[in-house]
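Here is subunit A:
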Amino acid sequence: MSDEDNKQPEKQPDVAPPATATAKPAAKSAKAALPPDPRVVAAKATGEAMKATLDKQLGVTAVVEVSASKDVPILVIDKAYWVQAVQFLRDDALQSYDYLRMFSGTDYPNYIEIVIHLVSRKRNTALYVKTRTERDLAVVPSLTGLFQGVNWEEREVYDLLGVHFEGHPDLRRIMMWEGWKGYPLRKDYSPFEDLDERGGNV
Partner candidate 1 sequence: MAELRSEEMVLNVGPQHPSTHGVFRLVVTLDGEQIVDADPVVGYLHRGTEKLAEDLQYTQIIPYTDRLDYLSSMLNNYALVHTVEYAMDLEVPARAEYLRIIVMELNRVASHLVFTGTYLLDLGAMSPFLYAFMERETIVELFNEICGARLTYNYMRVGGVKWDAPAGWLQKVRDFIPHMREKMRMYHNLISGNEIFLDRVKGIGVITQEDAISFAMSGVNLRSTGINWDLRKNVPYGIYDQFDFNVIVAEHGDCLDRYWIHMKEIEESLKIVEQALDKISEGPVLGKVPKMIRVPAGEYYRGIEGSRGELGVYIVSDGKDKPYRLKLRRPSFVNLQILKKMLIGQNMANLIAILGAVDIVLGEVDG
Partner candidate 2 sequence: MYSQDFIFILLFVVLGLALPMATLAMIGPLLRPKHPTKEKLKTYESGLDPVGDARVRYNVRYYLFALMFLAFDVETVFLYPWAVEYHNLGLYGFTEMLIFLVLLAIGLVYAWRKKVLEWK
Partner candidate 3 sequence: MFHWESTPLTGLSFLGMVIGAVVVLLIALAVVTYAIYFERKFIGWMQLRIGPNRVGPFGLFQSFADILKLLIKEDVIPDKADRIMFLLAPVIAFVPSFMVLAVIPFSSTHVFTAGLNVGVLYYLAISAITILGVVLGGWASNNKYSLIGGMRSAAQMISYEIPLGLSIVGVVLLSGSLNMNVIVAHQAKMWFIIPQIIGFVVFIIAGLAELNRTPFDLPEAESELVAGYHTEYSGFRFAFFMLTEYVYAFALAALATTLFLGGWSGPFLPSWLWFVIKTAAVIFFLFWVRATMPRMRGDQLMSFAWKVLIPVALFNLLLTGGLYLL
């Protein structure tokens, strides 16, 4: 019951994000002014190559965007192919990204981004994989079937960012208590509004 309530975010962001702020983080435009970092260029090339492999493997355009942070490629994956893509990266002998070292989420003006950091211990390389979901009805397939360790991480993201993970065996709040309303890490969350209604002593 309360799950049903939680599914709907409290309210829409007050200000509609400007039309220009597209899927790209504001980061990109600032970076363009500087001379390109050779590490970033190389990482992007690696990312593009991986995109090609992934798309070919899954038979669809699963990777919607490629970028890089320093020397680590970043792949943004279509939500629909999220589990498949990560499974491929984990199981494929050439990739073998079997260690999910970080799981996080970020609230952007018009979408929520889930990011995982995969490490291939065999090749000692890292890869950031992301997926995006709408803010109003944030639903992402769960990775618990692939990595047991994301269980709590997904619960934490659910708790603090309000992203529902489909197929998660035990999706409950983990940091805040049951009955807490709202998702603290969202940018439109105000810590002082409706405090009595939101939590209280349950």
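Selection criteria: all candidates are chains of the complex that A comes from, given by their letters.
Keep this in mind: a contact is a pair of C-beta atoms (placed from the backbone, for glycine too) under 8 Å apart; a residue touches a chain by one contact, two chains touch by 3 or more; residues count from 1.
None of these values were measured; they are calculated from a predicted model.
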Thinking of the complex as a whole, which of 1, 2 or 3 is in touch with subunit A?
-> 1
Spell out the residues on subunit A that touch candidate 1 in their complex, using ranges where they run on.
-> 25-28, 30-31, 69-70, 72, 74, 98-102, 104, 106-107, 115, 117, 121, 124, 128, 147-153, 156, 160, 173-177, 184-185
